[in-house]
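Left out: one protein chain. Kept in place: all the others.
Chain nomenclature is as follows: A and B, assigned in order of appearance, with residue numbering initiated at 1 for each chain independently.
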Amino acid sequence: MSTKLKVAILGTGNIGTDLLVKVLRSEWLECRLFAGRNLSSPGMMKADQLGVPVSSKGLQSIVERRAELDLVFDATSAQDHLQHAGVLRELGLLTVDLTPARVGKLCVPAVNLEECLELPNVNMVSCGGQASIPIAYAIAQANPSVEYVETVSSIASRSAGPATRINLDEYIATTEEGLAIFSHCAWTKAILNLNPAQPCVHMQTSVLAKIKEPDLARTREMVGAMVKQIQAYVSGYQLILPPMIEGNRLAVMVRVEGLGDYLPKYAGNLDIINCAALAVAEAHARRRADGALALKNRASL
Amino acid sequence: MKSQRILVTDPTLRDGSHACSHQISVEQIRRYATAAEAAGVDYLEVGHGNGLGASSLQVGLSLVPEGEMLRTARACLKNTGLSVHVMPGFATVKREIAQALEIGVDLFRVGAHCTEADLTQRHISAVRNAGKEAWGILMMTHMASKEVLLEESKKMQSYGAQGIVLMDSAGAAVPDDVRQKIGLLAEKLEVPVGFHAHNNLGLSIANSLVALEAGARIVDATARGFGAGAGNAPLELLIAVMRRQGYPCRADLYKVLDAAELAAQLFAENLPGSNSVTIVSGLAGVFSGFAKPVQRAAKQLGVDPRDVFFELGKRKVVGGQEDLILEVASELAQRKQSAPPPAPLA
Partner (left out) sequence: MSRLEQVRRDAEAVLARRTEPLQSLANGHLFISGGTGFLGIWLLELIAILNARHEFNLQVTVLSRSAPDFARRHKHLGGRKEFRFVEGDIRYLTELPRETNYVIHGASLTDRRLFASHPTAVGEVNALGSIRLLRAANLLEDVRKLVLVSSGLVYGPQALNLERINESYVSGFPCDTPNSVYAESKRFVEAMAASFVSETKLPLVTVRPFAFVGPYQSLELPWAVTDFIRDSLAGRPIKIMGDGATVRSLMYASDFAYWTLAALARGQARSTYNLGSPHPVDLLSLARMITQHFVPPQEILTKVGQSGHETTRLVPCVDKAHRELGVEVTVPLSEAIQKTIAWHRTAENS
């Protein structure tokens, strides 16, 4: 029997399709179902070409195939996930939510992966959140009095489709909440800029903080360590401006180059949330494999 | 055509914020707002240079909290409307727009980069649903053709924008650009069209006049040009020229001149002027509001701010991307370090 974790992806748009390619490449995961609403969408057709079972029955197909599944990625929309969450919980299926619904605990793998493995539903915050929150966390770890944290993300206009554009306010609210929770700083702000330059720019995120008596050396250390941790699951994550103090603020800048699995490489903002979601699922898979191994070892004693 | 009254919007207390690193005080607001009311401008725009919710480490912290700025101005205005600038990505409906509505802002000018009008849909709708006036603003308009500007304007119009203003944020336009762009919009849009000039190439009044000639019914101008970079079209000059050319408006010339004199005192330390940086940013097509942060970063890293501007122009940076200034300045500094020393002349 395979030790791979059996997963379903709900939501067959660009994000779901890119996630599918990542899952197929993973040693730890097996995609048993790619479910959405439209069999003729490019994502569905690609999945079918790759030999992955597809269904246009959405959540219903997951209900029907519950026995074959361990974990579901929800890459639909916040509105849809609010409907899905209850059903998935009742089915006892592990859920990784890539929408801004925030039903479950906010998860940033580099920061709180272990805790999140105990929970049935985790939320991946937002693209900007995945890029900035770990840095904000590291800054908070290095400095006792962080008064204010701000993150500014700049993404290629072409990487922001109609759904992103109409939900800008939700993105801001979710990211600010994530920043506040992880940096233990009540006062946070998130800003998003779209850059229309051609060729498309890669995602760039700055984290700025107002700190009383900042410890620059320690901040550099902690941020450096955090960047390495993130790079373990987001290989295109790069520190381009190490922590520096300019006037009254601390500034750090990172750039995220996507893997280019299905989404273009400049859409690092979308890639990072998929990489983070994948990291959660793989951690579940590893934990289960370790657990199975431990059982096996005990049995053979 | 000249019988139609021209609406004058005065963003002295908003665009001017850029000129003084967003340190406009309550006292300055109170005194200038009083003068603006007396002068009879149609709208006075107040707030951080980048609009509602923009007070931040990224683009600069305001001296005075937003609510207080708006309340102060609100109390001084009766016939002049209170206006705010709103940029989705900085401001949200639930927080900043809600507060502004509560304070009694009359006009919400919702802006986006000139190719990204669809970002403004929810914000314009929210304002209209609340029964207030909303205009759409397209920024950095030198970066798009007139056809693209028309297409983007139509989107904003369909969201409920009751006016469309083209901003020459970088002060990069020359009169013919303005004539073509404003002309097309004035011809094809249902709602009134406006122009917001900057003076980097010394053309703010000329450009504003051409805009009016091409059919604009809204113009932006600030007292003594107090605003980002080389400043805006100076209000007192614009009103004088409009009077000369027979464009009717509500503003009273003498009271406008008085307001300008007051502004000269109030904002004496930061009155705009032309310098090599503002000229270069106008040529490079880079947002005027970058002037101070560029100069700061250039000084800190020991590079020529003019080089920074040209490099930023090459990267087509847009408003709000101030963080790139540091990156570009750092890169230039590194390049300078690793460049071979100049060969000695034989």
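In the analysis below, a residue touches a chain if its C-beta (ideal position, glycine included) is under 8 Å from a C-beta of that chain, and two chains touch if they have at least 3 such contacts.
Nothing here was measured: the structure is a model prediction, and the numbers come from that model.
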{"item": "Given B:50, B:72 or B:115, the one touching the chain that is not displayed", "value": "B:115"}
{"item": "Options B:101, B:130, B:148 or B:283, residue touching the unrepresented chain", "value": "B:148"}
{"item": "Which of A:76, A:157 or A:274 contacts the chain that the document leaves out", "value": "A:157"}
{"item": "For subunit A, the residues touching the chain missing from this view", "value": "14, 42-43, 45-46, 49, 157-158, 162, 196, 198-200, 260, 262-266"}
{"item": "Residues of subunit B in contact with the chain not shown", "value": "115, 118, 145, 147-148, 151, 155"}
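Rule of thumb we're sticking to: only the chains that are shown with their structure count from here on.
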{"item": "List of subunit A residues in touch with subunit B within their complex", "value": "148, 150, 152, 154, 157, 162, 165-166, 168-169, 172-173, 189, 191-197, 201, 204, 206, 208-210, 240-241, 244, 246-249, 251, 253"}
{"item": "List of subunit B residues in touch with subunit A within their complex", "value": "56-58, 88-90, 92-94, 113, 115-116, 118-119, 121-122, 143, 296-297, 300, 315-318, 320-321, 323-324, 326-327, 330"}
